[in-house]
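Data first, discussion second: the structure below is written as structure tokens.
All protein chains of the complex are present and in place, except for one that has been dropped.
Let's turn to chain A:
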Amino acid sequence: MASATSRPLEYLEGLPGTTFYKLYQQPSTALAIFRRMLPDLAKCFVMALLYLKDPLPTADLEVWVNSESKKERDNALSILGRLHILSTTLTGENVRAYMITNPFAASLRQALMGAEDSHSFGVFSQAPEHTLTSIADLDEYGRRQWEGVLGYMVGTSALSGQRDAVNLSKGVKQLLQAGHLVEIRGNRVDITKDGFGFVLQDVNTQVWHILILYVESAEAIGMDSVEVLSFLFLLSSLELGSSYDKSHMTPNQLRTLADLADFGIVYQEDADATRFYPTRLATTLTSDSSALSNPVTGSLTGSVGPSGGSASGFIIIETNYRLYAYTSSPLQISLISLFTNLKYRFPNLVTGKITRQSVRRAIEMGITADQIISYLLSHAHPQLRKHSAAQPNGKGVPASVLPPTVTDQIRLWQLERDRLRATAGFLFKDFTSLTEYQAPCQYAAEIGVLVWKSDRKRMFFVTRHEQVAAFLRSQKVGGK
């Protein structure tokens, strides 16, 4: 989940406070952000505070959380603060207290209790249906378009004549290029290092990646990024298999809609149709990617016939590094061949072996070990999952799905090359006393931003400084 959430979260955090204010006007946005971006504990806090009339004193909240879970608490509070959901105020008795900021609280309450004539959750198309579009059709459409995008990047679409070619619009290609996922040299499309990383991610993360690129580029072509973002969150709250009315939409939203149709995120019969259908790619945007992406990935792999079915994984990997992939999709095969030495190819199966050489080749192309492992994991065959779940190790943790030797070895192969890692962040130093140094350092560790520290030199390094700075300030005030 961490990898899937982080990108949209990072993007949102970078937005200025006023943007949040505008975003949170929409109940669907508030609901989507609540559901998608927050950790469990943060959700509990939000819900507990949502219907409280008065702000909750900080001390009360601290009492509510177990003393062992301080780290989780601070992490939750920190995320809530960064997303401008939670703010602290002073109550009448001069006690610091938490409250949910207003446009968010009002919108979330509206989402929970329902609101009069808000179009925030989409308007059903009332017009009689000419052609019935079934969920299977939508899945197929979404799969084809998305695979087309990926195929374009990897360069398989040119090779595989048997697949119905997907015509990618110019906008899609430009977006991929602007996001540095591909480079176009003359007539040839070359995938970049970022692009390799991209194609190995699970579908949900990919969609988010593209959408954020889209929002970023929307500014450049004169669309309001807030409007586009809230429209995306609106899309994610629609129901699969239903058609929605386009007449309530603003011109910008219609433009977005047309662009998203190219990616297979929404479906419309033609550009002038009065209705559109969200595909599974849109409706699972704010789900936990792990919980529900299976139907999408399952159908996207194209491994089990055209209808998709419920099979979610197709890769079996053994402890001797042999890999068996039950797929006939040229896209998947070319993805696997990025980090595997393929040996045999059968109508529905390819086999190969992961070797030091093949992994190093992949890493030289810019693929990381984590990406390989997460790719293998998200496409692991049900048999592998079954096997691991049947053998819990003693500590109550299920055994890993992939053979540990293989994952370890892939990482070790990467470490042979990667000895340095850069982390952007901030260094705190020149503390006058050890006690003065310890408190913020400990605080930084608790909120999970601490990367490195040296007690001897009284220095520590964090990825994010705002809260630590705020903490230092509050300490200074408290000390005097």
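Keep in mind that, in the parts below, a contact is a pair of C-beta atoms (placed from the backbone, for glycine too) under 8 Å apart; a residue touches a chain by one contact, two chains touch by 3 or more; residues count from 1.
Here, contacts and distances are computed from a predicted model.
Trainee: According to UniProt, what is the chain that's been left out of this complex called? Choose from "Large ribosomal subunit protein bL32m", "Ubiquitin-conjugating enzyme E2 2", "Electron transfer flavoprotein subunit beta" or "General transcription and DNA repair factor IIH subunit TFB4".
Mentor: Answer from the UniProt record of the missing subunit chain: "General transcription and DNA repair factor IIH subunit TFB4".
Trainee: Using the document's definition of touch, tell me which of A:83, A:373 or A:468 contacts the absent chain.
Mentor: Of all options in A:83, A:373 or A:468, contact with the hidden chain holds for A:373.
Trainee: Which residue, A:31, A:154, A:175 or A:265, contacts the hidden chain when the whole complex is considered?
Mentor: Among A:31, A:154, A:175 or A:265, only A:31 touches the chain that is not shown.
Trainee: Among A:112, A:445 or A:472, exactly one should touch the missing chain; which is it?
Mentor: A:112
Trainee: In the full complex, which residues of chain A touch the absent chain?
Mentor: The missing chain touches chain A at positions 1-2, 28, 31, 34-35, 40-41, 43-44, 47-48, 50-52, 63-66, 69, 72-73, 108, 111-114, 121-122, 135, 237-242, 280, 283-284, 286-288, 290-292, 294, 310, 373, 377, 382, 385-390, 392-393, 396-402, 404, 407-408, 411-412, 415.
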